[in-house]
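Next up is a structure, given as structure tokens.
Note that this complex is displayed minus one protein chain, with the remaining chains in position.
Every chain is named by a letter (A and B) in the order it is written, and numbering of its residues begins at 1.
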Amino acid sequence: MWSTVKRAPPSTHSAPGARLGLPGLALLLLGIAGCGGAAPTQSLTETLTISAFSVVREPYDRAILPAFTRWYREKTGTTVEVEASYGASGAQSRAVVEGFEADVVVFSMSDDVERLRRAGLIRHDPEAGPHGGLVSHSVVAFAVRAGNPKGIHDWVDLTRDDVTVLTANPSTSGGAIWNIAALFGAASREPTRSLSGGASPAELLRRVLRRVEIMDRSGRDSVQTFERGMGDVVLTYENEILVGQRAGQTYEQVTPRSTLRIDNPGALVDVYVDQHGRRAVAEAFLAFLQTPEAQRAFATYGLRPIDPGVARETQGRVAPVADLFTIRDLGGFSKVKAQLFSPTGIYTHAIEEAHAK
Amino acid sequence: MASPSGSVAGSGGGSIVVVWSATDSGAIPTSAPPRLLAPSERPSPRPRAGARTWQRWVGRAFVLGVPLAYLAVLLVGPLLAVVAGAFADGAGAFLGAVTSRWALHGFAMTALMSGVAIVFNTVFGVAIAWTICRDRFPGRAALGGLVDLPFAVSPVVVGLMAMLLFGRQGWFGPALAARGIRVLFAWPAMALVTTFVSLPCVVREVTPVLEAIGVNEEEAARTLGASRAQTFWRVVLPNIRWGILYGIALTAARTLGEFGGVLLVSGGLAGKTETATLVIYRHLEERQDQAAQAIAVVLAMASILLLLAMELLKTKRDRDLDSAGRTR
Partner (left out) sequence: MTPPTSTFVVTPGGASVGGSQSARPGSEPRRRPRSTEPRLGRLVVRSMVVIYLGLFIALPVGAVVRMGFRKGLSAFGAAIVNPDTLSALGLTVQTSLAMALINAVMGTWIAYVLARVPFPGRRLVNALIDLPFAIPTLVTGVMLVVLFGPQSGVGIWFDGHHLRLMYARPGIVLALLFVTLPFVVRAVQPLLLDLDTGQEEAAAILGASPWRIFRQIILPSLWPGIRTGTLLSFSRALGEFGSIVIVSGNIPRRTLTAAVLIYGEIESGHPEAAAAVSTLLLALAFTLIVVVESFHRKAQAGHGIA
């Protein structure tokens, strides 16, 4: 009854027009007919499975994946169908560990990739590639209502009693972890420190968390809750704000003076790639992500390219940041995660105290 | 029948004492004749016709108005909001959204999930109903409780169950993966989840019919020499067919809207492992509210049709129950 590994029918990812979805029966027959787990027979079509975080849905679906399909066909003559799954970064990462057979993963933070390495799914050092395994950048920013009626300009404004803050839930969302880490990091830097009256990072965190009303599962959900009228400000990726604005949303971006650079890694999942026999395609995809064409596509959707040339080219599209710090400045991800999110971590305590009744 | 004896014992003065038993529905009350009311207990003279009519109309408006307002706010309002949203960009956009490749694949996937659930739950549902009604063995009562469990289980828990059984570190996951069989994050897990949540539907429909029709006909058939299989196909099945069909319609209705469980185990591959509900979810995430609502409207329409079918089947099923009663 249970199917074997499905072979997707040949088609480009961006097939135009209304195409009749495959009847389930055909899928079933296809699945049963295919042999389990074997390498695909030599054919002119290939499949690639990607697991990505929710916030990059638009750039990938609309620009990167179609461009890659074109590029790959020109290079090799093979048509590749890319199936992509999007969701909260942490949740996606765990799904891969649970058995979602992604060939390539693109996550919000390196920690989610590290989880795969710890589970034995990735057998190489993910940071060994060009740009340390990174694919794109963003920064933590605020989205506020049109006209910024509450006059929110910096982290300290998030502690005001008349301000309601939205963020995603760090237990599932990579974006939320970036938000908290950014707040934490900015707290000990100027000008935030003086503006907050010398409050410790833990105290600032606690004050802000007290103003948080809703914690959605993923970064995207969080922004959409804001769009439905909740809250005065939402903490999110800068590119999320830009994508929303492109879609007609009227919120404005406010970039605090000090904020954290978001580094999004991409990696190949050795175990699944070898199981599917798709290593060549997967490596090509990762290589493609580094090309100027892909990087420009990222820039169009509000991400900051890691390619320095393209970054210079497109720097007019993103807001300048006065004091941009990185996770490395805070001591690296494992240190920050342990400090903030362990059972005795600063965030764990702060959220308890913030909402204690 | 409608519940236990309806003894309307009034307490206090002025109440009417009537006792009847369920077996005598409609029969003349068999208890002691109504006692004589003391003068102080006699009902007061009726108010004048005009005042009473006004009172009655106000009372009636209240009794009718409140639930209708409740339904309007709770049920109709949201429904209209979705329909309005679905057609917000015109009928053309509506049609485009429900015939897009995502939508069509989603409907096909939903149909597949429903189909699998219906097949398994009908076959085993009849068997389970049979066992509950006709078979005697210790623990039979526990079976009934077990069967009803899926209705009360949260979909998240169902998803957790699937992960614990078929995940990479699950009970069966590694063994299946070694044979190249992918269950989790593919349609088999979704089918299992869907079958699980709708398991009780057919059972709970067939059981009372089986109980109602009794064993007389079956025993008669057997004494006349019919084999077990013949008895089942020729005698039992025709008697319970409307119950089965009603159960199937229920299963279909339930599985059309399944979301939480399949969300957890689907893997979210557009065009591959998305049911209609998951397509709705993705459209919402992509800020395509109109498309999401359009598909939701289609699901709702399909369910309304199913509900209408169930109304028809219910009448037939009840007729079966009635006629079963009369053959005694």
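Some notes on this structure:
Following the convention adopted for this analysis, contacts are C-beta pairs under 8 Å (C-beta built on N, C-alpha and C of every residue); 3 or more make two chains touch, one makes a residue touch a chain.
Because the structure is predicted, anything quoted here is derived from the model rather than measured.
Although it is not drawn, the missing chain touches A, B when the whole complex is taken into account. The residue from B:Ala103, B:Ala191, B:Ile240 or B:Leu264 that touches the chain not shown here is B:Leu264. If you put the hidden chain back, the residue from B:Leu95, B:Val119 or B:Leu146 that touches it is B:Leu146. For chain A, the residues touching the chain absent from view are 88, 90-91, 94, 115, 169, 171-172, 212-217, 225, 228-230, 351-352, 355-357. Residues touching the missing chain, restricted to chain B, are 1-8, 10, 15-16, 18, 20, 22-27, 43-44, 46, 59-60, 63-64, 66-68, 70-71, 74-79, 81-82, 85, 124, 127-128, 130-131, 133-137, 141, 143-165, 170-171, 195-196, 199-201, 204-205, 207-209, 211-212, 214-215, 218-219, 222, 228, 231, 246, 250, 253-254, 256-260, 263-264, 277, 280-281, 284, 292-293, 296, 299-300, 302-304, 306-308, 310-311, 318, 321-322, 325-326, 328 (touch as defined at the top).
Quick note on the criterion: only the chains that are shown with their structure count from here on.
One inter-chain figure worth recording: chain A and chain B are separated by 41 Å, centre to centre, where each centre is the mean of the chain's CA atoms. Contact residues on chain A toward chain B in their complex (touch as defined above): 1-6, 8, 15, 18-25, 27-28, 35-38, 49, 54, 57-58, 83-87, 95, 97-101, 119, 220-221, 224, 227, 244, 247. Of all residues in chain B, those touching chain A in their complex are 96, 99-109, 111-112, 115, 163, 166-169, 173, 176-177, 179-188, 267-272, 284-287.
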